[in-house]
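Below is one structure, written out as structure tokens; comments come after it.
Every protein chain of the complex appears in place save one, which is left out.
For reference, chains read A and B in written order, and residue numbers begin at 1 within each chain.
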């Protein structure tokens, strides 16, 4: 991609009255360069079985083309038309609670032959029709695809076939999954029971992984179809999303991003996050870090909120800050969902850039500001490349395994452990990649491994070896506990990693607001761990914090161990946010990496990279409702937004929710 | 009705042993004048298919008649007999969660032919048998009728037929309801999908309105049947109830009271409300105001609690205060549900006037007091007429529309908005009628329009014109936003009303305990708005309060606008109760109407009217556990309960939970 894009999702179909020209005027004023169309409009595109109507798509594509605005065409398959459900009711997926009903989106069985037959036909018709259009620069295959909790009998049969292929005998399966427990033992493949009510965590996690593979397969199938039509220069992307926690964050339980992203030309994501007093940039950073790492390349923000939830209407300055936050993470596009607020149906109050009055408003006015800035500065900002020395290692399997033990872990999910550590690292100004457990760790000198509950021996041994060879490993609670089949290890815990960490534990318990004994000077309310914690004993590691408790006081909470040429650090508990930050700060001060990799100037976050002109850029992003000052530590350069020279050591002043972007004069590393 | 009635629901069928004579002795002592019988006793009345047994009804009617106590006969149809369900299982309605099961009341499909066939037969048998009985003064058709969330396939087919009749083409429907969104577009009537899982708010609200029409139709059908039997002087009524919020209040989501009440001779209601420290009279007032307005006539309180929930056992004085509160609102009957507490089954602890011991108790003893007072004063109290200059405008459609957007409005329902405003007005002593949006506003000078989220252009224009012509309009948040099909307007908000209010908004957001900047002197805890609020901008209106917030401080929260010869006021947020009262007090002080229509002497509430002797009555009701003093501002008259003269300007002293009723000596207006 050679251009930084400002995009909006545009639904001519949803407009009370067609007003493409009026909208294009407002778009051009704001600097909009691309619209996404077509997604989820199957019932308009194919009003009757086999009858297609391209009126709306053509009208928009033509008008945009004439206005110099590019178009991304979304396949319409993520919501079902009524006639298809009427004729082939089996296209609605069956979940644990019965068959889905008509009405919502994302309720289909993505493996059902009747669904696939009709999906293929409409994709071929739509993409075939539009592929040659000069305005079209790319395609989005489906949207936020998941497996929709598919427990239909056909997919369950496939699951058993896969288990059979993997384990060959039921004895091997029984041993790996511990199925003797509560008489769950399977003594013949044909006896295999439905899994929707299983109480076996190994089986539940294996089924979750299988369900994710359905998504990988389905998306690859759509890409293959689209690839038959796409012309040179066009790309195929997908709008991947993250765990929905009232906001976007963390590993997506229902999709294996690492596998599902492979067939795409470019990675797209959506990022929705709180604003107003709650805007920290952490969700933008994490989602961007993962998206960027998937293909080690720039990515597209295919959806993010303009106004969003009523409580997310941005304060003045925030919309602009958000846009630059995405670009600073390596995004080449920021696209709002959606241009106009919807006048009927469900997402009426998930507000777009325009309110329902379809007129400019304070939020639109701010988009005009950053849209024009980006139009001016695009060549300096596009294709920002990063070479991070630190990374998080994340795992779908660990997530599913912890979820399968929810009865015991309670409200502590995998992404809670991940986020607690990520937020600490983020606030310390350490930029990270986000890796799956199978990837090459050698480019990194610092790895964060939160809650890697389920992992194979090989995975853990690779981490240990990498540490011994000079890496700094920061692992946290539950890591290493179970193997890839979610069988708990009989080894000392944290299984296999224990040696690298110089510590082990045999027991764990739970606490409520338990304080730690440490040298960190924290307020009483911050000096607490909650929930699950491990009774860690040092085997040589330095103990940085202990539990402040009459009986557990002899156990360690945070340790640091010299291991070969590297360092192994462990957090045996879920600390408060401030405590997590203090612990990581202390650990990385001792290893020296806070000085080399960090930029602890919160609430100002620095993000850097090298632009396509070969120069180092440093973004300074002020996540605060007050003006902030921050020292500039780069080489002499220019603040691009103000077009003002900046010298090394100079103090940059950022207004509330403000941004500065310094481009070094010298060509970068 | 020429008599003020003290009634009780009486179930001879439920008695451990028959004791009609003993009960009549206790009733006569208390002044009971009427009993309601028959309601919900189908399985006793028709023990086998087509076999009727009138023993119990006859015994009670005869004994009451001999004792001079009148009888209201309730049709038994609100609970199904076992044999009917056994033979015709389809009489149990199907809801979103499947078919209802035997056990509870109110689980039937009121449109099912098998149900209607058997209901008609039992009604004809029962009413035919009792119509000529001299004790019978009237009938109650069914009880608290609703649609019971009927989503059966037969009623859904009728719904589609009605849509087809209204919209003719699916294109028109798709446009009105915005069905293109998420591929919900219907391209042929025969494709119409089941609506139970719809995510389209327009469709959901339309179905809710359709469901309410089923209730209107069913009740009219029962009235028609009964009318074939009723003799001159007998009346037909229904026991309408209100939204159940742990107490009776607000617009009933499942019934259109305005339409459903038409065929009845007299309106009946039930009112259940908290007592003890929580007794304020507000529920009695609102429910009475609506009931009285439906036919612009007196109404019957067919059910209210004697003891009710255990936590509602009245403090000494409260039972009497409650009875007079009803009469002061225009009720001609106060009937307890129920005479005796029930010894088995479900409502065992919804206590009657007698406890399970069937002996006098403190609550019964107090009923004896007011029963005898009313027996003495009846001719002064019966048929109290009011001519209110103020009214609330309420809307079933707005309620359904807000409910359909619950995902965004969260715990803010229509009746929450209504109640916040009603309580403020009630405490300021302004007596109101309660109108539907279609009614004639010309008799009024002051209209309160809370949360009129969905309304047609015509409805809003009528309100604006009425204001311009001299009315005072007090509207509150979300009003005017969407049209009658729940399509959000593209106009400036509050759509169409904006001109009358001299203010508009384009954005809204949410808050938690956000203070306002105003001249009202409120405690910090009271000076807060919560949840949804609108970023209102004045176009000329005077701003009485703004948000106290660094970014939203420039927007208005409460405004008042001179519009033609009238006033348009707007509350753009959901204030705390005290804040709502302060705002309304300020607004109506400025318009002058607090002085002319109000009586702000809370906790003493004054209610007035003209009795059938042509004299003005003023009730003074002390909702307080302490004695209160209140100035008497009427003409010289007599306090009826004490038979004592009262002069203008005299101070009335009310004991804790006390009552005074002053009848002016002069014939009233």
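What to note about this one:
Note that in this section contacts are C-beta pairs under 8 Å (C-beta built on N, C-alpha and C of every residue); 3 or more make two chains touch, one makes a residue touch a chain.
This one's a predicted model, so the numbers in the text were calculated from it and none came from an experiment.
Remark: the omitted chain is touched by one listed residue; of B:26, B:342 or B:640 this is B:342. Listed residues B:362, B:469 or B:613: the one in touch with the omitted chain is B:362.
Touch with the chain that is not drawn comes from one residue among A:180, A:365 or A:438, which is A:180. From the options B:76, B:413 or B:568, the residue with contact to the chain not on display is B:76.
Residues of chain A in contact with the chain left out of this view: 175, 177-188, 190-202, 405, 407-409, 485-493, 506-510, 532, 535, 550-551. Residues touching the missing chain, restricted to chain B, are 11, 13-14, 16, 40-44, 47-48, 76, 79-83, 85-86, 100-105, 276, 307, 309-313, 315-316, 341-351, 355-359, 361-363, 625 (touch as defined at the top).
Going forward, only the chains that are shown with their structure count from here on.
Rounded to whole angstrom, the centroid-to-centroid distance between chain A and chain B, based on C-alpha atoms, equals 50 Å.
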